[in-house]
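Partial view: only certain chains, each at its native spot in the assembly.
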């Protein structure tokens, strides 16, 4: 496959995620050596005018207002789903059945049932050579890819603790108006599904283990918010503002998780620390170009957490970027995601995270919610 | 009261805590202006020779091998209990009944029953002007005293989150021999009672709220360890190696707690972060002269976590120490504790933390253990 036969991408949705994906599609072939190049073929949105403006802005060649038409277009080989979670399953299953590769933003779906159906559709499609990936973009932070590699190489030994937090503060003001992210129908859950999902996926990705059981607690600090229409009326918040849970991994480790949008001063503090028998790793997305590593096999005399600046040519994805010390930003997690997906499509490899990985996350979140609803009772995570 | 009539101190135990207390008794009157000075009158230990050597080393004027004799001595007005937790209640109650002020190391006792009896004895003694304090020394870290003052002054508003961890790694090596801290009979519990107790007390101290309910999880990674006698035989570890729990405070905040001795690379990382509606505070004992503060009422343009170096003359306890930037160490938490206790005794004030505060911690730990034993079921903390 050469540049003369690029892979046509059709993207559904153009809000925050759509902007980030567009920038990645535009950039990936300029930075990485790709076996197949993407063509930004079609952007799909409900409102024709807005969609056309967004397409011009972000560089998409055509527009559609009906995702079913998008799926049927010959110039689209890959469907990129950037809509809220309640529409994921319908679009993704239809696209896969139409033989289109699918990249679906997280969470995979708002329910285990929907995620299961999607995973089954992905499995059927896979047998026909159609690829699918769920967009847990943080796996592609170089520091976290490096962490995965180090853990797989045994650098920290047997995992004993995971300590993961995703802290934001944008809801701390009780006068902030209602939004779709606070509506269970649209969003599925609150902090738990929106940001907690990332740290669940990362834990399973980094450790290579599964979360086996949980004890959960959720809370809604601000149960009503002013409607965004300026009517002066209030709407009920139907999701959690914050969620926390204890867990055990399949390998015996103990884990703690917390996701909140009320930690004032923490803007996007997605943090994970993993302690093993032979070392520890720690990461905070607010310093995304750094990985902290403690090698417990060293002499105590000179041991300590070291700050690896993950900008060396030998670090994941860095072979294509700038010299050491010249950091990357948030958007590049998507560039890396597109790189890997395009390589997988070209080489016939199953992408990761798969829909099954997305379903596994959903099952953990579901167990947390069931536990939280049942006085934090220990709850086993279902397995497919 | 003048230097000519010092307050005689009799200390029981002379291991790690005894050494730390001795250094504090020796120093407190040299640094602070005190209404009453301590006299290091008597050291008590079981083995006469060792006790005498320790007394010489640490500067105690006399020795006893029977704590009951110590309590009866006329030159002892204050009994300082530095023994393992299983002996606290008997010594403390006897001392209080003998009209001696008591400083008792934490945990107050190994069981709620024993802690309750001690608290009742303290209350009876209090009515006769006899004072008692439990040794949660970390309350006297200047940064944490300052944090308490700032929270009481409303600087962070309504508390929404507490995130507390006490991370050590000294048990990570499975070949480390058995010790009394791993024996439930002597120690009461493991990481939970030894170090978890500190973060429970700090949470209640800093927020001015109580922990209302918990969901707990404990684990023992290394169930057997070589006996210290070199026999080659193994002994059962009967306490937790690590404990974690979710909690709610009486004011509605959500909290997460973790205590472990298996977090390799973390040496004494007692960390607490508190997010309120108007600001956040964060602390890590590994950088004990710093308090992190985010003032959420500032402009987002220039807001951010600031590192307060808690070495200014206006900071708690600092009026007596060195110029700004010349930090204090671990031992000074005890110096401050002795200062406050002596002031309270001289002025007839009830010291804090009281035995009731120690009991309150014990009740939280007990609820955690009951929850952990019952599949992490949500468990209300009993109140006296």
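The chains carry the letters A and B, assigned in the order they are written, with residues numbered from 1 in each.
Note that in this section a residue touches a chain if its C-beta (ideal position, glycine included) is under 8 Å from a C-beta of that chain, and two chains touch if they have at least 3 such contacts.
Note that this is a predicted model, so its numbers are computed, not measured.
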*Full complex copy number, with 2 in place?*
4
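In this text, only the chains that are shown with their structure count from here on.
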*Fit chain A to chain B on CA atoms, both being copies of the same sequence, and give the resulting rotation angle in degrees, nearest 5.*
180
*Could you please state the distance in Å, as a whole number, between where the Cα atoms of chain A are centred and where those of chain B are centred?*
42
*For the complex, which residues does chain B have touching chain A?*
160-161, 163, 165, 169, 172, 215-217, 219, 221, 242, 244-246, 248, 252, 254, 256, 258, 260, 262-266, 273, 275-280, 294, 296, 303-305, 371, 375-378
